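Of the protein chains in this complex, one is absent; all others appear in place.
Our next item is chain A:
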């Protein structure tokens, strides 16, 4: 036992191994680099044959027997066990476990504490390597946590990785890092804010729950949608750490659900599902928004939103499946009355909205999205519409093996209820020899479900090939499938049966056995005509050794012994000979057969039966002893058995119902398709049942939304982001060349539909102050007389430019009023030369009387200098210019009152311009004031209290400089102040605003028209010349413009 007994003294583990290898040839050498493994992490697995040092370390702790458990001569092992064991423990203790492991970690520690960034980084990389391998690096915690505030972003990130992994174990030390994160939460860089929140919320230390709560609340109002998305993720983390915070978290969820950013939508729905899936009331107001945003949400978010909306829709809408109603229609007179009284089913427009908006997602490249849309249609769409998902599901079968598996499972469930859906695609389910076994069996399942009178011959021919497959498990499954086809379709029962009988002579045992079992089941359904088959099987009995098959034949003999009166006793005789050698299941059936024969043919079999019962009485298995005792009491009359004896025949030979050959997927429809529960066919943790349709739809009006006013918490980045999304939609559709009008039409309709209702309802909606609602003024760019038939008008849509953020979006409406079509309309030279214009795509052809709207982006560089360029057709060039109004060079910025005051404080002195404006008494209401200001400048309203101070904020498009407008009302005048770095702009804006407000005072009713007048003079000039009298009359001009305004 002492170490000295060992031949050489080894200094390292490696050498021990070499020695061991020389003694025991089949120990494999450990991989390089695995020497740091600790014993804890690896359970010794024989198969791995000690490929990891982990097994060796476990030796001292007494598990050495497991280490070399395979493929070794136990005798050799026994002899040397003690010696090896001793050597290993000694050397591991002395050379490996303590100094070496420690020294390497010491090493890392030193590196982490050094001053050199590169050394630290190198050390952290190695630590992460340890974590990745699942090794314990927790003792480095103090050294690592020091680096949390490092400037090096990569080092910092790796420290984050480490923190998240070990904070739970080292709670006290982890607290040291918290202040760093709190500081980072205030960083101007949104990315740093977000990652700080991510890590902070991932540290599972319950002491910091209040800090996390605070951080989440703050982040949920952050101006960056990315940070808000992170906040949504943090909600779930906090909830799993401390479920008591539920109420507060629900508030945050409610707030985030209102968020309009597509980035946030998916994440907050995940949080909703996790924290409060039953709070369906939170969804109502956001339902339409979610439906409309869906296409733009990132793919993972789409999946969760769709499945949440599926559940929502099942509680809110009535069933679109009319069949049920129609059945009821004919059932009785009373119901008929009800039915006639009931109004015909009309689908809730919201229900339709969901179906329509999810449909394009069937074309997604993400299989999970396609599947979730498919299940949505399956659970929500009217029966005749479900078919549209078929093609997409079949397409998914081309994907990876795992995807196929899940999709086939779902198709299997669907195909039971709706054969027609997949029948045209039957050939896509044909099995290939290269498919994995579980894929093969699923395809088989589907083919069987699809079988009907028309296609059964094709399917059976296909099955014939499968039966011969080398994959025997699959061949057996095919035989089962043939059996099912035979019971389902009575026309082919005989064909199937004879086919199966042929298989009885197959060489492969599993095939034969499976055939016997299936034939047994088939015969049970119609035993009368088939005594021939039973005889045939009796003949085969000697050759079949699979116990299940033998048992089945014995059962058949017993059950139909009266049809084969001569053979059955003979089979029993053979069984009596081999009884002791049979398997339990065969023995049980032998006892059964004996009992049945005893009752029907006691003359021939009495002795045999008694013999078998005697054998059974002393069998090893208690099951068989039990059965024997029971049967004996039942059939052999004696004084104890009493009344039961009389009924023995009725008990044993009662006609038995035939077994139903059913699909294994028959009952899977209780689960929502596409879920984990459906896949494993049992309820998974956290599965939420899909509720039944309500008989009466709940109130629909709960989903009506009032148009949201920009709240003080929403700040600039978000609002620009929002409008970005909306503008991208409308921008795409309106630019004509990019998207067809057919798209924009339904979209527009949809939007108006959803928005109209609430506007009608609430007067409050009229107080809308969102910047995009400002008036749109159209300006002439090119008159059709000068343009030889081509006319162009432009307006500022007041949307952020799609092409570059520093550009102002301009929409140009080109119309052809000539009698020939114009070709190749495009933009030519421009001046000043450096002018940055995003041109519209060349319009190949513009037919007479046709018009097209295109969008351009122009970078005015915050000056009102006109952008001159040439509008060219194939033949001509026209110089045109766009002169921006100063107000259009701004974009709205949303900020709170506090922020406004703060920013205003920074822009005093030189940066402040102010003037007193005479105000009309009629226009002192805040609505009127903001309307007028918004008509001049594209700024955002800063919501404030009910005082007389109105604030508006905006930024210049190019440089992003803040422009703050405040208007303090006093009796009949107002103090107008503009704070901005751009003093030229300020004075111009001040002039425009003053004019607008003054005009409003003078001509409160006509201010809009007057402002339009100068835009239209050009346009009306030709008419003016022909009708000079009318032109000279200013009222007439006004009238004309008045008529024109609505059309623009």
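The definition used in the following text is that contacts are C-beta pairs under 8 Å (C-beta built on N, C-alpha and C of every residue); 3 or more make two chains touch, one makes a residue touch a chain; residues count from 1.
Here is the rule we use: contacts and distances are computed from a predicted model.
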Protein name as given in UniProt for the chain not displayed, "AP-3 complex subunit mu-2", "holo-[acyl-carrier-protein] synthase", "Phosphatidylinositol glycan anchor biosynthesis class U protein-like" or "Glutathione S-transferase theta-4": "AP-3 complex subunit mu-2"
Identified contact with the non-displayed chain, of A:113, A:168, A:218 or A:570: A:168
Residue among A:189, A:786 or A:959 that touches the chain left out of view: A:189
Absent-chain contact - pick from A:107, A:299 or A:453: A:299
Contact residue for the chain not shown (choose from A:114, A:206 or A:240): A:240
Candidates A:180, A:245 or A:307 - the one touching the absent chain: A:307
Candidates A:114, A:179 or A:363 - the one touching the absent chain: A:363
Contact footprint on chain A, counting only the chain that is left out: 41, 43, 45, 47-48, 51-52, 117-118, 121, 125, 128-129, 131-134, 152-155, 157-158, 160-161, 165, 168, 189-192, 194, 198, 201-202, 204, 224-226, 230, 233-234, 236-237, 240, 263, 266-267, 270, 295-296, 298-300, 303, 307, 360, 363-368, 370-372, 391-392, 394-395, 398, 400-403, 405-407, 425, 427-428, 430, 432-434, 436-438, 462, 465, 468-470, 506-508, 674-677, 679-680, 682, 684-688, 721, 724-725, 728, 732, 737-740, 742-743, 803, 838, 841-842
